[in-house]
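Here we show just some of the chains, and they stay where they sit in the whole.
By written order: A, B and C. Residues from 1 in each chain.
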């Protein structure tokens, strides 16, 4: 029996969390204004959108898939919802429309990936193009105003001192965490990512599980679109451009492997915060935009390297 | 013959290796002399594979040293092991499924075009790999992608691969687990030839009968320690078993036959091949029906077809007299059919997941309420199965990939025993399982039958099929060539039918 | 349709209402004039735009109107059209080479100057100012920033306290402004390289309750921005009249096709939209 090595195991398990804390410490040191309640609330509000997307993306990636369509999904769901709001004046209908569009795109992705057995990368690249296209056709390239007190509350309101979008995303993480860890479906998500064939031969309905995973991801993209248009009080046809990469980056920074089967939504939240804190910090430090990409690349590389180093010292072999 | 006067070609001294929660090797000394076949035996989880993985540069030892020809060496990667002339057939296959047989065999020694070091010489590659395969007496298409081969064929490719380089020390970790008698004989011929050329062999197997035939020296490991190491002539099989498992084993296939009930599964005119012959048979409640045949005779294909994998071209299957649609594994499971696959790594287990999650993957509905899992119910099943099958793991939370090969196999069995299906199809259920645990597994299979379940037992170990089954169906190139029952069911009779002979007196 | 001469209109991006308006102006005018028109959207990729101009040449259009993604990168496309003897008119953004019959544009540098002067005046030629830039390396960002900063340099009492990039995107504009608000306790004015970012910044400033203290100037005069100016939320936006530019381009194209002479540069005047 080996002596337990609690310190190393904790470092290994929570490596990225420590790196996040180190970033926060360093930024606080460089700019004292960084370390304030209001700035933390700001960061949380900003992380909400990528956070919600990344939660769904985590599920997809855990099965070994990928969803590139989330950005297009955010745009289409947001614009349809804003359109519904303008024509009905009812914000609840608008929200249902947004979630419905997200769900639909998720179902299309899920159908082609799991039942038609097409590669997820290409399927979701195609639905990304489709979603962007339909958004442009629908809006003719123009933003749509979102004029509703309910949306104002969703985007900018507070509940018990916590910004509403933050609350929403916290609930999302609790639910997704629960689903992944405590339900049959969640268990299968991990198992399919680990070995799809073995699952199939254990009698698991692999197709339905994979389908559902894309539906979740689409639904959460619809939810993100609500938060986004509530923040801006307008729906942008170009919304969500490049969001897929940010979401995937958060998932992978959070320790979920692109090949599936390993990781979790807790890590993803840390990953999303690393990205959000970095962007906020660079703005606060007023780093020249020309140098921001350099800083971003360097910090991400340093973070994964450090995390890897924690793992290696913890590894037995 | 191992000759103590000569210096050992390999000495491993005081090897220790720990994994979190397990001390896999605890001061193991092991020496290997030129021209000897040195058997390494021990229970599942005794540390055999770990020892040879250290030798192969896969794991780093915690302490101890390795001497090759008396000189201390540092083996920290498989490549370094190869440079010392150490070739290994690992217990789990290390093949690239998409590549051809020839490319796999020559993977680490790709021949190049003379003068153009970086260009592959495909002709030589094909020639060399065919030569090795011919030496093993098998006829496998070297242009076929490995993923299309049967397990037995893959096992042979794996062995051929180890023979492709300039080897001084050949290590084989259960090379015959997936082989039937004919191929084992060929392999032994090859081993004898190699030994006569001065190569030393480490041979790991749970098939003691083989061990006693091929080896010169035997070392028994138990809980990571060497229990004994002696020339084979100085020990008996019973002594070895006793050293391994700490008790004597009397009977293997001891089971009180169950009452045979009505038909559980009736297969009528099943066509596995559009040009083949229809297969029909019935297995009853409480019956163990053995299915025997040589490599490639189609047993596995039949088993898979009954579980909804692979295409069939006609025929029907009745379960308890009612027509059943077994078009996919999930439908099969829902209709009460289970399948223990022969390939535990690719098809049996989710390597990243824990022992407990692998065991319960087949019974998630039973341990959840409205989709929410009950950890209490899960723990109960898992604890029960781990005890029942004596799965050696530091904790149920251990990822299955960290278990020894035999213990992984037990997990595969556990997940199907947890379902307890009406018709249990088992392909090579005891592959890689030690002699002690085998008896226990046979008892469990017998228990299933006793509870009125039907079992289809498919195995390349004819004694196992003959010993366990109430009735044996023999297949030969995709056809049912005979059915043996009671006294007429002997190893010789099965073998004769399987090789194309006919039933005596029939 | 073989009878009506065809126009190829290569637009830098339609992901921006400004260029959508430009296109609409062109389409309306072409319809009125009975000309066929083909529109291509380069999505801000000069290479894609080159391909599209090549495709126009293949298609056999009679004249090409191009709104370059980039002045330098468009040159080889224009040279290709020159070789195929198809006349070229540039719109909104110029070309650094090749033969262009006519350039129709309003000057982004000048627009930046107008915005800067107006903002400086409103804050009394002193105070702290923030510049929110467009995509780094994009020509609109370069030119508008250049004009704005030329003006700011003239006034020693104006200090630019933050200069950050928000990719011409409303959501990013809001996020970046939120962050800047955290860092800067005193801000008197904000200039954004387009209205989308200005409207995003406006949301951030409104939410922080600092709108009364901060004057925001945008650029492009999109419908949303003009409304915000009317509501007194943005102090100004610079109107480039994209619709006029589009219809002007088609009018000029028709004259070229009819064999008339046209001026080499037709300016479309800028206009400061303020309350």
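The criterion applied here is as follows: a contact is a pair of C-beta atoms (placed from the backbone, for glycine too) under 8 Å apart; a residue touches a chain by one contact, two chains touch by 3 or more.
None of these values were measured; they are calculated from a predicted model.
Colleague: In the whole complex, which copy numbers belong to the chains shown here?
Modeller: Every kind of chain, counted over the complete complex, yields A x2, B x1, C x1.
Methods note: only the chains that are shown with their structure count from here on.
Colleague: Quick check: how many Å separate the C-alpha centres of subunit B and subunit C?
Modeller: Centres of subunit B and subunit C (C-alpha means) sit 70 Å apart.
Colleague: What's the distance between the Cα centroids of subunit A and subunit B, rounded to whole Å?
Modeller: Once rounded, the distance between the two centres reads 43 Å.
Colleague: Quick check: how many Å separate the C-alpha centres of subunit A and subunit C?
Modeller: Spacing between the chain centres: roughly 33 Å.
Colleague: Provide the residue numbers of subunit C that touch subunit A in the complex, in ascending order.
Modeller: 14-17, 19-20, 133, 136, 161-165, 169-171, 174-176, 178-180, 182-183, 196, 199-200, 203, 207, 223-224
Colleague: In the complex of these two chains, what residues of subunit A are touching subunit C?
Modeller: Subunit A residues touching subunit C: 31, 33-34, 36, 38-39, 42, 45-46, 49, 136, 140-143, 145, 156, 228, 231-234, 236-239, 241, 279-280, 283-286, 288-290, 292.
Colleague: Please give the residue numbers of subunit A that touch subunit B in the complex, ascending.
Modeller: Touching subunit B: residues 1-2, 182-185, 187-188, 190-191, 193-195, 197-205, 261-262, 316-317 of subunit A.
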